[in-house]
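Inspection log for the structure reproduced underneath, given as structure tokens.
One protein chain is absent from this view; the other protein chains keep their places.
Coming up: subunit A.
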Amino acid sequence: MNNSLDPRVNRLRLDHTDGPVTIEEGENWNVYEVFHQEKRGAHHEHVGCVHAPDAGMALIFAKEQFGRRKKCVNIWVVRSADILAFDAEDEDMFANNLEKTYRDASGFRVMEKINKFKSQAK
């Protein structure tokens, strides 16, 4: 028995099918990941997700869901299914990162030079 209160689940009529459930285009909603931009030129940062029937509605929902408080100048949405990611078991590819300190950019001393250049430029 399907007792869900969620209209997206009820629409599927899971009780009334003999064969496999086919989902028509637009019948079930997608999940969209939301990225918000705090100021022009800044990176878009991932802030969460919304359910929506298409990208246009996702953007409309995301605007109020994630852009109604604090500063925001733009929002991106992208279908979660379109994002390619590694499997959790592939995490070992990153395991030795912490040992490879020679790849850190922290060893360079440049601030002195920058400050010197700035004072000359004045």
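Observations
In this text, a contact is a pair of C-beta atoms (placed from the backbone, for glycine too) under 8 Å apart; a residue touches a chain by one contact, two chains touch by 3 or more; residues count from 1.
Rule of thumb we're sticking to: contacts and distances are computed from a predicted model.
Its UniProt record calls the unshown chain "Phenylacetate-CoA oxygenase subunit PaaC", which is the correct pick from "Phenylacetate-CoA oxygenase subunit PaaC", "Anaerobic selenocysteine-containing dehydrogenase", "Stage V sporulation protein AB" or "Imidazole glycerol phosphate synthase subunit HisH".
Screening A:R40, A:R68 or A:K122 against the full complex identifies A:R68 as the residue touching the chain left out. Although one chain is not displayed, its contacts with subunit A can still be listed: residues 6-8, 26, 50-54, 56-57, 60-61, 63-65, 68.
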